[in-house]
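Presented below is the structure to which this report refers.
After this line comes chain A, so read on.
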Amino acid sequence: MKLNLDLNVSHLTRIEGHGSIRVRVVEGEVREARWDVVESPRFFEAMLKGKGYRTAGILTARICGICSIGHCLASLRATEQAFGVTIPPTAASLRLLAKHGETLQSHWLHLFFLAAPDFLALPSVIPLLESRPELFHLARRLRGVANRLSDLIAGRSTHPVSLQPGGVAVIPSREKLLILGDELHRSLEDISAAVELFASFRIPDFIRETEYVSLKGEATYPWIGGRLLSSDGVEGAEEEYLRMTNEYVVPSNSSKWCRLSRPSFAVGALARFNNNFRLLHPEALQAAERLALSPPCHNPFMNNVAQLVECVQVTHEALRLLDELITDPQGEIMAPVTPRAGVGVGAVEVPRGILYHCYEYDAQGYILRADCVIPTTQNNANIHLDLSALARRYAVEGMSDEHLELLCSMLVRAYDPCLSCSVH
Partner candidate 1 sequence: MNYLGIEPVRPRVALFSFTGCEGCQLQLANHEESLAEFLAAIRIVRFREISSSEQGEYDIALVEGAITRNDEVERLLAIRAQTKVLVALGSCACYGGVNRLKNSLDPAVMNREVYGDLSQESLPTRSVGEVVTVDLEIPGCPVSKPEVERIIQHLIWGIPYSFPAYPVCLECKQSFTLCRFQQGELCLGPLTRGGCRAICPAGGLGCWGCRGPAADPNYPEFFAIARQQGFSEREINERLTFFGGLEVTP
Partner candidate 2 sequence: MTPLLHPYDVTREEGFRAPLDYNRKSLLKDVDRCHKAEIVSVIRLTRKERLFHIRLLEQGERERFSFLPGQFVMLELPGFGEIPISICGSTSQKGFLELCIREAGRVTTMLHRARVGSRVGIRGPFGSFFPLERMKGHDILLVAGGLGLAPLRAPIMHITENRSDYGEVRILYGTTEPEQLLFDYQYEQWRRVDGVTLSLTVDRPDAGWQGAVGNVVRLLEEINTPLEESYAIVCGPPVMFNSVCGTLHSRGIPRDRMFVSLERRMQCGMGKCCRCNVGSTYVCMDGPVFDFWTVMNLKEAI
């Protein structure tokens, strides 16, 4: 049993943004187990006020360099809901493709660049270039396809250009779609290799009963819009997002916290998996089985695995969408947009969980009020409580300081937190 411990990880590495971990055990008792976001606050909600509706999606993309497509899509959806615009089906397919590109590039980034080094006992992927080049190139290839998918559909993988109010502005040529489909198809083999790699990792075995919140899929695994669902049984419409999030400010944190049925809840790949696993593609289910992930799973470290399962899912979905776009004659991609006064909410499953944008517009299409609730914000309280539980369990078991520090860091990383987002 461990009597005293003072763990202080300031500016945790291999996560997006600046956050710190603090665990203090005094005489065998966990006195403090904190997760604090110290990122500089950015005030996007205030900046959005008074901006025109065409600016909103472009501005909010800049909240996050990793999930800019997701922010842009949530923003566009909020705007379109407020104006009562329905985008053409082809545009919806293209948006979903862009979204899949982002999910893939973000998940691969997290899995290989941020999470994997812990399992391989390395500080980063860079040394792999010399020690295990095949792994480095596997990661490089997988991210490459993902980025090219987003680039092709959204015009650019970071800070998209073609996603605009009413639909999408351009549709890539048939030839380019074909080339990309081919490439994506060929990446399936690499994905299998990634699944095998992660199957060989020892994922820490740690369970804490958690409430999981995500979009509720109807016929397909959910990504953009729809009803909201919690694993504790709370359900709501997209517009009722406030009821599902209950944001509040905590001292010494530039990011907010959230709660629902319990003091904390979790969003992200594991939440989506737990709530919607029935809608997964057979190949994705098979990967889940190979990776020993089965619902409901309450091990936060398994979020990594859920992300990998989603990579399989999304690649197959993207292949199907590409196929449809190639075989079906392409229709309209832009619906007319006329501003009107109103409120709109857009909920989108971004890589780290469910993201909400809500805008109130005046009749000319200028924003009167904006609210964005970000996945990491929703996870903060849960990370905090997980840390306490983890510390309690392992500190008391007498784990070494270094090992505990690693485990705490891995726990936070498993959530793939995005702190620039969280202080938007």
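Note that a residue touches a chain if its C-beta (ideal position, glycine included) is under 8 Å from a C-beta of that chain, and two chains touch if they have at least 3 such contacts; residues count from 1.
Picked so that all candidates are chains of the complex that A comes from, given by their letters.
Only a predicted model underlies this, so the values are computations on that prediction, with no experimental measurement involved.
Going through 1 or 2, you find that the chain touching chain A in this complex is 1.
In the complex of the two chains, the chain A residues touching candidate 1 come out as 11, 13-18, 40-43, 45-47, 51-52, 55, 58-59, 62-66, 68, 109, 113-114, 117, 123-126, 129, 133, 136-137, 140-141, 143-144, 147, 154-162, 164, 168-170, 249-251, 254, 420.
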